[in-house]
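Working notes, beginning with the structure itself.
Omission of a single protein chain aside, the complex is shown with its protein chains in their original locations.
Chain nomenclature is as follows: A and B, assigned in order of appearance, with residue numbering initiated at 1 for each chain independently.
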Amino acid sequence: MQEFIWLLPTYPLLGFLALVLTSGRLPKNIVAIIGAGSVGLSFLTAAIIAAQFLASGEDYFVKEVWTWMAVGDFTPGFNFYLDGLSLVMMLVITGVGFLIHMYATGYMADDPSYSRFFSYMNLFVAAMLMLVLGDNLVLLYLGWEGVGLCSYLLIGFWYTNPDNGYAARKAFVVTRVGDTAMALGLFLLFAELGTLNIQDMLHAAELEWEVGNGLAVAAALLLLGGAVGKSAQLPLQTWLPDAMAGPTPISALIHAATMVTAGVYLIARTHILFELAPSVQMLVAWIGLITLLLAGFIALTQSDIKRILAFSTMSQIGYMFLALGVGAWSAGIFHLMTHAFFKALLFLASGSVILSLHHEQDIFKMGALRKKLPVSFFSFLIGSLALTAFPFTSGYFSKDEILIAAHGLEGPGMIFFFGGVLGAFLTGIYTFRLFFIVFFGESKAAHPPEKEYGGWNMNGPLILLMILSLVGGFFAIPLDAVFGQHEEHHVSTLMHGFMIAVPLIGIGISAAFFYFKIWSVEKLMASSLAQTLHKFWHSGWGFDWLYDRVFVFPFLWLARINKADLVDGFYALIVEISRAANSMIVKTQTGYIRWYALSIAAGVVVLITVGVML
Amino acid sequence: MESIPVEHGLILAAILFSIGLIGVLTRRNIVFVLMSLEIMLNAGGLAFIVAAARWGHAEGQIMFLMILTLAAAEVAVGLGLIIQMFRRYKTVDINVLSEMKG
Partner (left out) sequence: MILVWLISILFVGGVIAWLSERINPNFPRLIALITVLLDLALMLTLLGAEPSSGGWVASVEADWIPRFGISFYLAADGLSVLLLLLTGFLGVIAVGSAWDEIKERSGFFYFNLLWTLAGVLGVFAALDLFLFFFFWEVMLIPMYFIIAIWGHENKNYAAMKFFIFTQVTGMLMLVSILALAYFHYVQNGVISFNYHDLLTVQTSGSLEMWIMLGFFIAFTTKLPSVPFHAWLPDAHSQAPTAGSVILAGVLLKTGAYGLIRFAVPLFPEASMSFAPIAMTLAAISILYCAKVAFAQTDIKRLIAYTSVSHMGFVTLGVYAWNEQALQGAVMTMLAHGLSAAALFMLAGGLQHRIHTRSMPDMGGFWAKVPRMAVVALFFSVAALGMPGLGNFIGEFLALLGAFQANITLTVVSAFGLILASVYSLWVIQKIFHGEYKNSEFDDSHLTDLTRREMVYFGAMMIGLVWMGMYPQSFLAMSQPVLLELLNGTEELFAAVVQN
């Protein structure tokens, strides 16, 4: 059965083709069956393959399908590579992907472009599977760009609003900046190591480069560029909040559970390269730490339910980067998996809330939804607890591992540890701020919901994801063969207690503000410093402002002033000079015969004179 | 037989040529311009004859016969053009025909 691993991306790809070629002529229920069914089939296949792979006890499995291209030594193939890491990724993608597809069959039910939506979704799953299953970096790049394209298409899905188009283009272009760095990384790796097959490349790197080699550093940096673009980390993080313009299932699938974690996957996949470049690995940790803190502060100030979740996604991926940076590879991937569960849950639940309130996304226009929307309420409760690492939920185990690993690191380990704990504190506050404002207090909705939106196809996935968010922390994922035995880190009981307590304090503060109303936000906001900070954080630390001025406006300005093409102006200048010369000489052309006769005579005289004198 | 010095013949040819050239340059009546051209041609012809006599060669006289036929043809075409011009512009003033200026 492992031989049939190529079926995994093939099913959704066929679904995509079927939906595109029929271009909206199929009835909705058939579209739903094709759209969700193809991913479901993939999941079943993936589950069987995973079971067989684990039973076989092999470390990895390669299935070669065909040679993509063979140009000299450059011979990437359409080959699939399965090991513990890609196994986890493929199960998350197909499993969570299937649940989100199912949810979307209900969520998008009223949309006229139902078929287009599922065709993009299927294409996305196919591309994402290529990304994680490819055995070489070119194939990974194929999936990498493919998911970027689908992300673009789905963010701009409701194309009549130009804002959505802007968000979509922003997402694509910003990630393309990273992708280009990554492509250069590929060129460098090929030029130096002569192969882009991931395993061969890593072996060659280990043999040829000692730790800290300049080329290894450069290659790792360039790959990191791709990773920060895709995973919305500093400095390419600005696209993610705008990406929330897409339909909510997209936010759940692409911008929370799968695509944005591709950067984490990439770094984990090439972790040997990063170990050869410790300075870059340290940079990964710093990027993760700074991003998780920045995003945490931003999330405190947002009022759009999806944007809050987007910033929390950014923050959680920051944790994953932190894990990778401190060498806790398994912990990073573990957090990737649990995050996929609880963040998909939160996004899908927010989708239900939004639909129940007739497309209202402002949390200050919600309130008191606990009774009206019970499924969403419980989804949010469990999702929020997992997100804040409440003991024994899935997020608790994964975040714990990361922080302990950071704690165990020499040098800046303590900074990472306390930074991470501070992040967890912020997480507690903003998550439960959202939770309390939306589900408790008074109803401020313009159109209070009659009943909860959605049938079994929407609630079923929510319930399954709730279970996964609760118990996901107990899954043992087979990563030891990939990353080697990880060393066990330990912290003192006191430290451990501190780690558990801090997010709870955050929740408590949030409750004091928004549930018990002991403290008042208005009072807090009275000072001008608070208002400035709020404005600054609300705008995402001014990154958009900065990038607009540094990159976008100069480019637009350049484009505007040179619309007519300078080079063409040069040729136009030649034409002008010819014209001017012509208009001068043309004056001698008087039209009077006598003038011509005189000039002939004068010419003859001159010639004779010259002749005589010589 | 006392021959006329070649210089005299050439000077006469030069004077005739200059008269013709001045005529071409100064007259506005196209008929006179044509006549002046005729004088210039004949001045050239005279120079050939004189030179032929001086060197005792026949080429100069052959050349003069060429010029004669050329002049005849030129007058025929020239007069035809003048008639056309007179029909179209009702004038023989050559300054009227200055449309081909740049």
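Note that contacts are C-beta pairs under 8 Å (C-beta built on N, C-alpha and C of every residue); 3 or more make two chains touch, one makes a residue touch a chain.
Just so we're clear, the structure is a prediction, and the values are computed from it rather than from any experiment.
Asks: Given the contact rule set out at the top, which of the displayed chains would the hidden chain touch in the full complex?
Replies: Over the full assembly, the chain not pictured touches A.
Asks: Tell me which residue among A:Gly165, A:Pro235 or A:Gly508 touches the hidden chain in the full complex.
Replies: A:Gly165
Asks: Check each of A:Phe553, A:Tyr571 or A:Tyr596 against the chain that is not shown and name the one that touches it.
Replies: Per the contact definition at the top, the residue touching the missing chain is A:Tyr571.
Asks: If I consider the whole complex, including the chain that's not displayed, which of A:Phe4, A:Phe74, A:Phe364 or A:Phe516 touches that chain?
Replies: Final answer for the missing-chain contact: A:Phe74.
Asks: Applying the definition given at the start, please give the residues of subunit A touching the unseen chain.
Replies: Counting over the whole complex, subunit A touches the hidden chain at residues 20, 23-24, 66-72, 74, 138, 141-142, 144-146, 149, 152, 156, 159-162, 165, 168-169, 172-173, 176-177, 179-180, 183-184, 186-188, 190-191, 555, 558-560, 562-563, 565, 567-568, 570-571.
The rule we apply is simple: only the chains that are shown with their structure count from here on.
Asks: With chain centres defined as C-alpha means, what is the inter-centre distance between subunit A and subunit B in Å?
Replies: 94
Asks: Mind pulling up the subunit A residues that touch subunit B in the complex?
Replies: Result: residues 585-594, 597-598, 601 of subunit A touch subunit B.
Asks: So in the complex, the part of subunit B that touches subunit A is made up of which residues?
Replies: Of all residues in subunit B, those touching subunit A are 21, 24-26, 33, 94-95, 97-102.
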